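Every protein chain of the complex appears in place save one, which is left out.
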Amino acid sequence: MSIDNNFNETTRRAFLKRVVKFLFSFSSIFLVILGLIIFKPSNPRRKEYKFYYVSEDKIPREGVKKIEIETENFHKPLKVFLVRTEGSIIALSPVCTHLGCFVNYDRNSTEFICPCHGGKYDINGNVIAGPPKEPLLRLPVKIENEKVYLGIKI
Amino acid sequence: MKKKFYPDYLIEILFFAILTFEVILILAFVFPPLIGREIDFLAAYQPRPEWYYLWLFWVLRFFSTDTVFIGGLLLPLGIIAFLIFIPWLEKKIGWSLTALIGLVFFLLFIIATIIEAIQ
Partner (left out) sequence: MNIIDWILDRFRLKTLHRGIFDRDIPEGINYFYCFGGIAFTAFLFCLVSGLFLSVHYVPSEKEAYQSIIKIHEEVYLGKLIRGIHKWSANILIVSIIIHSIRVFITKSYRPPRELNWIVGIITFVIVMLEGFTGYLLPWDQKAYWATVVGTNIAGSIPIIGEDILLIIRGGYEVTGITLTRFYSFHVLWFPLIIVLLLWAHFHMIKKLGISKPL
């Protein structure tokens, strides 16, 4: 009877050890998944274009002009480049497509230059030099009743 | 006479702890921290990381948009993996070869930091 009891004891112990191991590994995996779920925002704001009125004097007659736009969601004014080439107006987002720094306009060379890694774009937003691959994002421009509206998603 | 941890070694440790404190205090007095400019999306600004990330910032120059993660993430992770496996790597290929690989990474760190800093 004692032999039988010992046998039961060893199998019981082995089983309990497996339960303990399972509990620890399960709870650690559970914690990692829980962490990822909690860190991820439940509904990140959808990016939709909102249109803002741009007054006449801010629109360049020729070339590039930097304009300030006050948005509802962002507390600080943002900058957008308005470019008029061959009669049509395009709006370029200043966000460099490489790593998200804001590009500056250089009047002498008529290029947009990114201060981070030296990416260069021409006035249509196409890449001339540097690490970026995609052109600068073109923001939608709406003209209604001869008034210019600029779409910004942020 | 054999050195004991207490008090022979501990007093040396405490001496260096106090020396470190003095160096930190002098640096904090001579080079006080600055308040940066307030966030402004209009002004032209050249972003720069802290000095120990400058090398990574410089490396990213050579990776275009769709390969940024290779230079910015896989390279540092590779260096970390190399460092972690040094005890086993050293057994396989010998100390001097391991030291050579380590030296290459260290020189990359030093030279890239200097290049980015003097710009």
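A and B are the chain letters, set down in written order, and residue numbers restart from 1 in every chain.
By our rule, a contact is a pair of C-beta atoms (placed from the backbone, for glycine too) under 8 Å apart; a residue touches a chain by one contact, two chains touch by 3 or more.
What you see is a predicted model, and the numbers here were worked out from it, not measured in a lab.
Asker: Please work out which displayed chains the absent chain touches and list them by label.
Answerer: By the stated touch criterion, the chain not on view contacts A, B.
Asker: Extract the touching residues of subunit A with respect to the undisplayed chain.
Answerer: Looking at subunit A, the ones touching the missing chain are residues 36, 39-41, 44-45, 47, 75, 99-101, 116, 154.
Asker: What is the set of subunit B residues that contact the non-displayed chain in the whole complex?
Answerer: Touch set of subunit B with respect to the missing chain: 2-6, 8-10, 12-13, 16-17, 20-21, 23-25, 27-29, 31-33, 35-40, 43, 45, 47-53, 57, 60, 65-66, 68-69, 72-73, 80, 83-84, 86-88, 90, 95, 99, 102, 106.
Simple rule for what comes next: only the chains that are shown with their structure count from here on.
Asker: Let me have the rounded angstrom distance from the C-alpha centre of subunit A over to the C-alpha centre of subunit B, please.
Answerer: So the centroids are 28 Å from each other.
Asker: Could you pull out which subunit A residues touch subunit B in their complex?
Answerer: So the residues of subunit A in touch with subunit B come to 66, 68, 74, 76-79, 97-99, 101-102, 104, 115-118, 130-134.
Asker: Could you list, by residue number, the parts of subunit B that touch subunit A in their complex?
Answerer: Contact set of subunit B toward subunit A: 39-42, 44-47, 57, 60-66, 68.
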